[in-house]
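Here the complex is missing a single protein chain, while all its other protein chains stay put.
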Amino acid sequence: MPAKTNAGRFFEDYRIGEVIDHAIPRTVSGGERALYHALYPARHALQSSDEFARACGLAAAPMDDLITFHTVFGKTVPDISLNAVANLGYAEGRFREPVWPGDTLRARSQVIGLKQNSNGRSGVVYVRTEGVNQHGRVVLDYVRWVMVKKHSADAPAPDTVVPDLMPAVAPDTLVIPKCLDFKGYDFGLAGEPHRWGDYEIGEIIDHVDGVTIEEAEHMMATRMWQNTSKVHFDGTNREDGRRLIYGGHVISLARALSFNGLANAQMIVGLNAGAHANPCFAGDTVRAWTEVLDRADIDAPGAGALRLRLVAMKDGGTVGALRGGDGKYLPDILLDLDYWALLPL
Amino acid sequence: MPAKTNAGRFFEDYRIGEVIDHAIPRTVSGGERALYHALYPARHALQSSDEFARACGLAAAPMDDLITFHTVFGKTVPDISLNAVANLGYAEGRFREPVWPGDTLRARSQVIGLKQNSNGRSGVVYVRTEGVNQHGRVVLDYVRWVMVKKHSADAPAPDTVVPDLMPAVAPDTLVIPKCLDFKGYDFGLAGEPHRWGDYEIGEIIDHVDGVTIEEAEHMMATRMWQNTSKVHFDGTNREDGRRLIYGGHVISLARALSFNGLANAQMIVGLNAGAHANPCFAGDTVRAWTEVLDRADIDAPGAGALRLRLVAMKDGGTVGALRGGDGKYLPDILLDLDYWALLPL
Partner (left out) sequence: MPAKTNAGRFFEDYRIGEVIDHAIPRTVSGGERALYHALYPARHALQSSDEFARACGLAAAPMDDLITFHTVFGKTVPDISLNAVANLGYAEGRFREPVWPGDTLRARSQVIGLKQNSNGRSGVVYVRTEGVNQHGRVVLDYVRWVMVKKHSADAPAPDTVVPDLMPAVAPDTLVIPKCLDFKGYDFGLAGEPHRWGDYEIGEIIDHVDGVTIEEAEHMMATRMWQNTSKVHFDGTNREDGRRLIYGGHVISLARALSFNGLANAQMIVGLNAGAHANPCFAGDTVRAWTEVLDRADIDAPGAGALRLRLVAMKDGGTVGALRGGDGKYLPDILLDLDYWALLPL
């Protein structure tokens, strides 16, 4: 009998242009939302309150945008990153439609780039992934590239194709949720008075608070998204028994911490770039800061977009310090995430 | 640019009579209920079963009363206790309407007392807090007083106002949920045969079981209520890496443990007083006991009220032993909570 378990794909198993339909569609509910609030200090009012969301023109509170991201990402792991050495980057991410309790999400990815490493033992795979809801509408798409092991060093190298990726999503291509209207936005209920116009390019915001991570928390979060990458769950992989924390856990933690100073950055609409600069482990205390990179007018009543660099760092890091003299990320840096958010004018 | 993060209010920032509308309304669902059952050994049938609740006249199982309390309390933290030195007490708490899955809660507080400490560096703030649902109806109100730091020792002391608080909520002012009817109460399904009339004033009940607390559990619980007090989450605050546990976590733990002996104390309707006698940390094993303080007839079919002192203690404490010869709480005592509960006659 051939083995029935999934050994994952290796670098030589990918072909340019092929489309992979990922398995296990997933219905989300108020349960996933409650867990999200228990696992991260998430407080944005639009995702916390049906009433607040209705006052902003939506039918009810959407799921946190990162629930959408993690659910879709988790679907791709068995096909894309089971044999990954490193998750290298994100680009051209757009949130195209909110996800609501009761929605069912699927995911598919197209291979858009392949580049074997010079050592011949691994290569970089670029995929464009789409999350699709039960109506067949895309809720999120983004490009991700990962370094994947080869199964056989003798497998021939494919033709190198490196996609031409935009350094940032053009603001006029961001998708604004239908009916969203911030003209009557209640800053008091949202928790902070700062409007879109109050943020200046170059401004750096210290989000102040820190969270010390426990093994049980990051494993529950990662499992919830049906992410099966074994390094997150199996303590026998390392001598110290610690498990490597899913990079997305750090993204959600940092985004939730950023409420303090960015309470009105209610929705993530674009994902421009992202790097998991250093590994994160249980026991680390995570802090976050944000740099305002850009501002853009958008076609939505009462709303504007900010391009933000969200940085997560371990305790000991310095707000505003990202790279050393050698241009490399400082050892305290965990995450460097570049995204577009919607704020009230 | 002025800092965009919330530094919290200091003692000199409060004015007698001012009303603070707290931010971030919150919609609760079956997700919060499931997590409550996972985080605490909660077993009261009225909150566990839609069918049991319907047999008691309600439309469905209400959320646990303490979910209401924690959600409302959590909303107040950024405005009331971010710079608190100590949470000193509760009084005049009444649960006025059940909360159901799908409800959205807001909170507001009025400052009803101010008293600067003689050292000039802190003061006591008294607030009356209301939780309000999406229909604008009050679901809970209570008085809380906290000791809050002054930002500047030079800030002038306000006129001292200490509110005149009732030692206990008068039983004829307790609010009984509409339609509640315990006349056909099923003691078998509820788990214990003891009726209201079976409890005697002065009786002490040992709830027997103990729960050893993990960091991940109390952090998830506290985050779920969007309680942002950093001492609960940031392990770098103390050399031993432990985080101070939210007092409300101990309240819920003790209340859930009290099922064993008080399975029919189905609803909390009044909160007379409460003291967090000593800090609680992960690794502590919590046990609980109850003293019956009073009994009262109430205007509800088949139901009576008991006034109960619920005590939580660390392992090593003695059931019934609360204070030492000096009148102070014994070092093993974590919580001394005085509340009214409804039981079937």
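Labels A and B are assigned to the chains in the order they are written; within every chain, residues are numbered from 1.
What we mean here is this: contacts are C-beta pairs under 8 Å (C-beta built on N, C-alpha and C of every residue); 3 or more make two chains touch, one makes a residue touch a chain.
Because the structure is predicted, anything quoted here is derived from the model rather than measured.
Novice: Sort through B:A7, B:A59, B:A153 or B:L189 and give me the one touching the missing partner chain.
Specialist: Once the missing chain is taken into account, the touching residue is B:L189.
Novice: If the hidden chain were put back, which of B:A91, B:V124, B:I205 or B:C280 would touch it?
Specialist: B:I205
Novice: Just the residue numbers, please: which parts of chain A touch the chain that's not shown?
Specialist: Contacting residues on chain A, toward the hidden partner: 1, 3-6, 21, 23-32, 34-35, 78, 101-102, 104, 106, 134, 214-217, 219-221, 223-224, 226, 228, 230, 233-236, 241, 243.
Novice: If the hidden chain were put back, which residues of chain B would touch it?
Specialist: Per the touch rule, chain B residues meeting the hidden chain are 29-35, 37-43, 45, 48-52, 61, 101, 188-192, 194, 198, 200, 203, 205-212, 214-217, 260-263, 283, 285, 315.
Here is the rule we use: only the chains that are shown with their structure count from here on.
Novice: Taking each chain's centre as the mean position of its Cα atoms, how many Å separate chain A from chain B?
Specialist: Computed from C-alpha means, the inter-chain centre distance equals 36 Å.
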